[in-house]
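One chain of protein is taken out of this complex; the other chains stay put.
In this document, chain identifiers A and B correspond to the written order of the chains, with residue numbering beginning at 1 in each.
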Amino acid sequence: MSTPGFRLSRGSTWGLRALVALVLAFVYVPLAVVVINSFNSDQTFSWPPRGFTLEWWRRAKDSTGMIDALQQSLKIGVLATLIALALGTLAAFGLQRNRFFGRQAVSLLIVLPIALPGIVTGIALNNAFTTILGIDLSIWSLVIAHATFCIVVVFNNVVARLRRLGGNIEEASMDLGATRFTTFRLVTLPNLGSALLAGGLLAFALSFDEIVVTTFTAPADIQTLPLWIYANLLSRQQAPIVNVAAAALILLSVIPIYLSQKLSGDQTGGRL
Amino acid sequence: MTITSQRRPVRPTRHHRRTSGLAVLAAAALLATACGTSDSGGSSAKQPGGNGFQAPDIPMADSLGAGEGELNVLAWPGYAESGKNDKTVDWVTPFEKKTGCQVNVKEFGTSDEAVSLMHGGGYDVVSASGDATLRLIAAGDVQPVNTDLVPNYADLSAFLKDQDFNSVDGQMWGIPHGWGANLLMYNKDVVQPAPTDWDAVFGGSSAYAGKVTAYDSPIYIADAALYLMNTKPDLGIKNPYALDKDQLAAAVQVLKDQKANVGEYWSDYTKEVQAFKSGSTVIGTTWQVIANLTEADAPVATVFPDSGSTGWSDTWMVSSNNDHVNCAYMWLDWIASPDVQAQVAEWFGEAPANPKACDSTSKGFCDTYHVTDADYAAKIHYWTTPIKQCLDGRTDIECTDYNAWTDAWTEVKG
Partner (left out) sequence: MSTSAAQEVEPPRSTGLRRASAFLHRHRGVRVAGLVAAPVLWLGLIYLVALLALFVTAFWRVDFGVTVSREWNLDNFTKLYEQDVYRTVVLRTIVVAASVTVIDAALALPIAFYMAKIARPLVAKLLVVALLMPLWASYLVKAFAWRAMVTPGGVLDSAFGWTPGFGVSAVVITLAYLWLPFMVLPLYAGFEKLPNSLLEASSDLGAKPARTLRTVALPMVVPSLIAGSIFTFSLSLGDYIAVKNVGGKTQMLGNLVFDRQATDIPFAAALATLSVVIMVIYLSLVRRTGALENL
């Protein structure tokens, strides 16, 4: 990315570097506090920590509450992502390749669940399920809610990829005698592959960390990880374990980030 | 890039078709919702506590069968302990072992939350305070309780039975659990000399500016009303839950003055514990159980002012939409039994409804909490839902109801 003509002065470049370093510090200090606190020997996290211990990490391993919550979050994340992948891809194909009346409205509709505040989505869906439809909340109300705001993430990724692909390669395939279905299976899908994976990964991340809509659409007997964290963050007994879960999430998050970066190739990764 | 999009010609017909398409969709949706909404069941003509309140016609259980294997409990924190907070404090696991009903406990912070959660469904029993019970009954979310099916009911204190807040037309709608007062908690090291009256958090709260706390619920207005009842008798407040417009305005002013010195309001009890522990709060209203939990990490003490206090008298109620009625009744009987009552009372710091619990409590506990003293119990101003018909008997003026209190509370917080 060298720009021979355009060059910042040495002072500006170093000033910029300093700013970047400052922002990185700003971003990571609170996270570091959480990780350090997971080793804090004081159960109430007085600061600065007076001693360190591995006790909380040991207890976290046996915490059934946390493990159950983790399993629930994974299950719901996967289900919601699968639905979002299907619907998002369909919508992307429909909108990207064709011009039709209502196209703008549909693309606005897709963006709406994520552009509106979560609490509005939450109480609207809750009201719809419990009052209008009169059904009890269940795992499906939760999955449906999550899938709804995940669609846009997949949609944007696929649209971006379709834009890059252009239609020529598919036309060529059909000129050679393949049906639309065969073309989709053998030509389009493999090219979409990494976009789907990146979109799916982001959708999963959104669902995994979601708390507001979840509060309003989860049934009484399901506790996802965010719900579990929220319920236990300040409790004297459970808070250390929550801290451990948080620290683990922070440390493990490198993996999906690295993956999604790789998948997006040279294009900037992770369209939200 | 986006620059090209602006060169696309604007076609009026497309725009018109697009908006009309949306309009059709919107109209269809409105039609669907207007027809489909199944809630409401009409407005309740009269508010409970007033004359002519009709409780909804909900069938009552007349016999019990085997346990269903599961029970979803909605409880105040500290009412259904399962060893999570303290390994030795557990009366849920013995219940599970005895009845085979696996218990899931959900805790709530305010009566509003309880009412809302019960309305959403999924819970079988709820510990409702007096400001929630009537709302639950009116909403049709609970069923009347057949006291014959609860053997321990007979032993409960008589002054808790057939009250305005737990019975309608002679029919009990729940089993009394216990009662207690809201206390004033303070940090012994910071707040000196020790406070003796609510003035420390109202008129005198500027001494601890930024470190006062208060209960985050509209019902807290009653605490301000009680303060006015004692300090400004010419306002004519006789019952802190029966406030006309002017009296409410006066209470709101007291609370607004207090707000200047408040650091945080609390409804999550663990938050209050943490705030006292970290020192960001040094004085405020509390429950005994919170003080018990905070003592481990901070030097706190509580006081029940002579001028009286608001409080709560709690009732276990059974959900009307219930798959686990048998387990529910088993829980009601279990929680009303002397031994369990003793455990709950000591952990939470309240007076148990069953005086037989005094046989198992520590020495002097029942005297401290005036368990059998009906006169003392009458001095506490229990949480009640304010309604338009004045609860103090005034008929010449209309009082403010809970909706007005909710608006007032929002105004206080600003």
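Quick note on the criterion: contacts are C-beta pairs under 8 Å (C-beta built on N, C-alpha and C of every residue); 3 or more make two chains touch, one makes a residue touch a chain.
Just so you know, these numbers come straight off a predicted model, no measurement behind them.
Asks: If I'm reading the header right, one chain is hidden. Which shown chains does it touch across the whole complex?
Replies: Result for the missing chain's touching partners among shown chains: A, B.
Asks: For the full complex, which residue in A:Ala60, A:Ile151 or A:Ala203 touches the chain that was left out?
Replies: Going through A:Ala60, A:Ile151 or A:Ala203 one by one, A:Ile151 is the residue touching the chain not shown.
Asks: Quick one: say which of B:Pro94, B:Gly263, B:Gly308 or B:Pro355 touches the chain that got left out.
Replies: Residue touching the absent chain, from the options given: B:Gly263.
Asks: Considering the whole complex, which of B:Leu64, B:Val105, B:Ala139 or B:Ala250 touches the chain not shown?
Replies: Among B:Leu64, B:Val105, B:Ala139 or B:Ala250, only B:Ala139 touches the chain that is not shown.
Asks: Going by the touch rule given at the top, which residues of chain B touch the chain that is not shown?
Replies: 1-2, 5-6, 25-26, 29-30, 32-34, 37, 39-44, 47-48, 112-113, 115-116, 119, 134-136, 138-140, 210, 259, 262-265, 278-280, 385, 387, 401-403, 406-407, 410-411, 413-414
Asks: Please give every residue of chain A in contact with the chain that is not shown.
Replies: Here the touching residues of chain A are 1-9, 12-13, 16-17, 19-20, 23-24, 26-31, 33-34, 37, 45-48, 86-88, 90-91, 93-95, 98, 100, 106-121, 123-125, 127-128, 131-132, 144, 147-148, 151-152, 156, 159, 174, 177, 179-181, 205, 209, 211-212, 225-226, 229-230, 233, 242, 246, 249-250, 253-254, 256-258, 261, 268-272.
The rule is simple: only the chains that are shown with their structure count from here on.
Asks: How far is the middle of chain A from the middle of chain B, if each middle is the mean of its Cα atoms, in Å?
Replies: Centre separation, chain A to chain B: 37 Å.
Asks: Spell out the part of chain B that touches chain A in their complex, as residue ranges.
Replies: 14, 17-18, 21-22, 33, 36-39, 72, 84-86, 104, 106, 120-123, 268, 270-271, 273-274, 277-278, 293, 296-297
Asks: Across the complex, what residues on chain A touch chain B?
Replies: 44, 46, 101-102, 104-105, 126, 130-134, 136-137, 219-221, 234-238
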